[in-house]
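Of the protein chains in this complex, one is absent; all others appear in place.
For reference, chains read A, B, C, D and E in written order, and residue numbers begin at 1 within each chain.
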Amino acid sequence: MHLSDATWTDVRDADADLALLPVGSTEQHGPHAPLGTDAYHAETVAEAGADRHDETVALAPTIPVGVAEEHRRFDGTLWVSPDTFRSYVRDVVGSLAHHGMDRVIVVNGHGGNVPALGEVTATISRHDDAYAVPFTWFEAVGDRSSEMGHGGPLETALLRATHPELVREDRIDEARAGASDGWGDWVSSTNLAHDSAEFTENGVVGDPGTGDAELGDELLDRAAEALDRLLTAVADRDVSG
Amino acid sequence: MHLSDATWTDVRDADADLALLPVGSTEQHGPHAPLGTDAYHAETVAEAGADRHDETVALAPTIPVGVAEEHRRFDGTLWVSPDTFRSYVRDVVGSLAHHGMDRVIVVNGHGGNVPALGEVTATISRHDDAYAVPFTWFEAVGDRSSEMGHGGPLETALLRATHPELVREDRIDEARAGASDGWGDWVSSTNLAHDSAEFTENGVVGDPGTGDAELGDELLDRAAEALDRLLTAVADRDVSG
Amino acid sequence: MHLSDATWTDVRDADADLALLPVGSTEQHGPHAPLGTDAYHAETVAEAGADRHDETVALAPTIPVGVAEEHRRFDGTLWVSPDTFRSYVRDVVGSLAHHGMDRVIVVNGHGGNVPALGEVTATISRHDDAYAVPFTWFEAVGDRSSEMGHGGPLETALLRATHPELVREDRIDEARAGASDGWGDWVSSTNLAHDSAEFTENGVVGDPGTGDAELGDELLDRAAEALDRLLTAVADRDVSG
Amino acid sequence: MHLSDATWTDVRDADADLALLPVGSTEQHGPHAPLGTDAYHAETVAEAGADRHDETVALAPTIPVGVAEEHRRFDGTLWVSPDTFRSYVRDVVGSLAHHGMDRVIVVNGHGGNVPALGEVTATISRHDDAYAVPFTWFEAVGDRSSEMGHGGPLETALLRATHPELVREDRIDEARAGASDGWGDWVSSTNLAHDSAEFTENGVVGDPGTGDAELGDELLDRAAEALDRLLTAVADRDVSG
Amino acid sequence: MHLSDATWTDVRDADADLALLPVGSTEQHGPHAPLGTDAYHAETVAEAGADRHDETVALAPTIPVGVAEEHRRFDGTLWVSPDTFRSYVRDVVGSLAHHGMDRVIVVNGHGGNVPALGEVTATISRHDDAYAVPFTWFEAVGDRSSEMGHGGPLETALLRATHPELVREDRIDEARAGASDGWGDWVSSTNLAHDSAEFTENGVVGDPGTGDAELGDELLDRAAEALDRLLTAVADRDVSG
Partner (left out) sequence: MHLSDATWTDVRDADADLALLPVGSTEQHGPHAPLGTDAYHAETVAEAGADRHDETVALAPTIPVGVAEEHRRFDGTLWVSPDTFRSYVRDVVGSLAHHGMDRVIVVNGHGGNVPALGEVTATISRHDDAYAVPFTWFEAVGDRSSEMGHGGPLETALLRATHPELVREDRIDEARAGASDGWGDWVSSTNLAHDSAEFTENGVVGDPGTGDAELGDELLDRAAEALDRLLTAVADRDVSG
């Protein structure tokens, strides 16, 4: 049930207690992939997970801008402060819970949101009348997770499977040429770089040429399956404590 | 230029200084219209205004949840606090301005957002490195503005023109039956009701049966034309003061 | 019962549950009217309304500085941020309610306070142990409301009736000469001006020469009568929801 | 120059850089003295100090509600949180400084405001474009300061001199009977009481019968003289550091 | 019971409801005394008071940085804002109370912390599930309190008794030479100086040569005895109100 398309009477009649809240980011993904990549992916995975699940799941609208100031040196990157982001997520979850949808999985498409989501879902679960956990799709694709870069093989593959028209295939060589191999500039397990522009020339990490649409389909399948399992676990969990 | 679909290099090359930021709400619109009505309308009008305008305009992703606690008694209504909403809008506008898109029109689809948008655009324009103004589409459709209700003739007409599949035509009679004639419960020019459920039985204000798709097309045309004019005025304004 | 002049034992013995909280502004009102105009008017109207009402009404001291940054380019204009203003009003209402005066009308003399008062009275009524609504005197004088400017006919008339010594009659011609006809600089129903100095040369909107003391008396009578009716409605309202 | 009664053109022409901001409290002062005692006294002293001073001094309107939750168990006591109070004072001083009145003495009538005023004037002076210091009248009356109670000899005397109609002389015996000798409930230099009701039966500390109007005149004279000296010192101080 | 050295099972078994929370400052104390003087003293006094008390007292770890911006012109002085300091103390006390240690004395070694501690302990006691009061050691040493300066006789004496290796005896003459006689720059009972560097050349107030280790022992004894008495009073107090 997409909340945006349902009426309030539909929501009343569905009487769901499970909800998914997709959160993305609008930020650089190299010269070949759109700024909205993370928001598209969060929404795609959330839809697929809800579809696969047996019980009714409310699907909230996607929060499009997240914690992404690290990409500020690349044009078009949008961000809100971590405080603002946490408040926005907390308030939305609070209004879902107000209507009884008080078990909420925040389906996330952006690595930079992870710490803030860990914090805010803990705060909600401890102090508000709701239980919330985060789910970051690319952490839940099994052994594929290790290939995650930024605008790299996994994200580009999933775009090729779901939004092929948004991948600039004619810029893949350029994207590869300016990419870095890994995220960050590390000394003694500390990342010295607070901006991605300190370690990647064009914003890309990893090789965007290596992930085809078939891989994208596989990733979506893995992520949806993982989300389905998580929905079951969240539905069944004793959160009375 | 939809920022979500553009790459950062596209944004860099476009070199726009005008941006539109659509803001909606996810809230009850009666038994016949979807919760996402205001977000859909904000996005539709913003797109139409950008299309009509001669110069390149950056179109930011739509902020889907706004100031709507007044509808909390109707299921599925989502809201954030006015503080959170202002922070979210201010931060997003700040990141647009960081890239030079520092003349921003917040295209609004929800009456409940109006006071918060007036405040935050003033704050931004006075204290940040950007100039921002709000534009609420149904205030800019000329003499039609007076017919605005809630889930009433104007909003339903625009849905019929742009998202007809989302209007439950078979519930229009029901919607009309539970509607109130006007917004609020007034004594001495003061609205005594802080919740919409205090004056409308099913959330509707006005008659949703009276606005057809043709009216919707007319409204969109009027709003787009008004927005185009506003874009020109914003582009030309001396904001150095 | 003026709280400032009552003792705590008087308040205890009066056992009122209705209170009026006047809020003004200290801001430019042209070359002919004092900075304190809005605070004087809020207090005057509140007193008159309380006098007319049958039941005991507690009259809190007037909050003298409000949301008025828009007049910052005119000397002597004082303001607090909207956040600070809302906090101040909310805390004062909270302390009134602590003593059982938990139905509060915020009697307002300044247009710039209106959005913040709408927000904070809703927040109080939904989340605190009190019910509050705003009452802006010049919105409650019937067909006269449409003549409201800034330092214009209505405000000057009320001053002439209540504080004639504060009107500089010898500067009325000057005031008229530098006044604008209307508030703001509008395109497509959007006000492009965030500062009043962008559209009025000397801060005045409307003709201050046209409102005499007789009109002032009439305005006060209308406002007091409207406030009396509102007090009755607030006293009778079911706010248990 | 009372800002409330001046026009913006008067303020412009006066070109003052010194301002006084009176801050009071609306709180219990026993069965014999009004809730507004501290606000009246702050305003009275500020006026007297400004009158005595040679140069033009802007006199801002009095902030009527301060930090007074400690008196919450006595009816009619109003308060704002210390955070709200600091914000209100800081914002008002900021707007005074915006117009060049950037040397501000906060003239205080309430002991409970002292810590918050010390903090906020330091914050303003270190971080904003203004210099501010607090002045608490009853700390500046020489050897008389030691007689200060609450609703006791000093405050009642000053009322008798300036607002005799507000002193309930027929309740002085009652006031004396329920008074405590000193403020607080002390062990090892720590006050164990967070509420005044823990140590005074009717809110009074000290004997309100002992201060006559003559003493009140003397106190006002001493305070005004001290404030005049402080104005000179503030005007002359090098605050460039 | 030092919480830092106890295990959680020790705390569980001790079942204390009294706790001491030492708070210091890391700030200049002249050329002869260490920056950590106030933190050392708070901890020393807290330990001595807990040792002397009959019942089990939980001793929390010392908060090392407080409200000390006034010393910012002297190198190495650390500070947090008063807001941050209050939040830190409030949160720590809240977690103590969560485990039943809900009667907390904040043992303070720094004059600059006093107003913030008065405020936050009142807030905690009125609004949280705990009772808290501050105890500032040098206010509780009887007639010796009047000799308190800054890096002066009392503080240096206590260092000589407890941390003699941290006193640079060879710089005492220098310390004395650059010291001021008193704290602040006073006119009309108002301190015009917001920074200590405005009235003391090297940060010292008072003569650090006059307090020997014997005096230090006496001070510690007095403070510990006072704290022991306060612990008893806090344990016995009815805080149900």
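FYI, a residue touches a chain if its C-beta (ideal position, glycine included) is under 8 Å from a C-beta of that chain, and two chains touch if they have at least 3 such contacts.
Since we're looking at a predicted model, the values are computed, not measured.
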item: Neighbouring shown chains of the undisplayed chain, as defined at the top; value: A, E
item: Identified contact with the non-displayed chain, of E:18, E:45, E:63 or E:179; value: E:63
item: Contacting the left-out chain in the complete assembly, out of E:96, E:161, E:179 or E:227; value: E:96
item: Chain E, residues in touch with the chain not shown (by the definition above); value: 2-12, 26, 28-36, 39-40, 58, 60-65, 69, 72, 74-81, 83-84, 87-88, 91-92, 95-96, 98-99, 166, 168, 171, 202-203
item: Those residues of chain A which, in the complete complex, touch the missing chain; value: 69-70, 82-83, 105, 115-116, 118-119, 121-122, 125-126, 133-136, 139-140, 145, 187-192, 194-195, 198, 226-227, 229-230, 233-234, 237, 241
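FYI, only the chains that are shown with their structure count from here on.
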item: Contacts common to chain A and chain D (chain labels); value: none
Touching chain sets, computed without chain B: A | C, D, E
item: Identity of the chain that, by mean CA position, is farthest from chain E; value: B
item: Averaged-CA centre spacing for the pair chain E and chain D, given as whole angstrom; value: 30
item: Junction residues of chain B, two or more chains touched; value: 69, 83
item: Arrangement of touching chains [line / ring / star / complete / other]; value: line
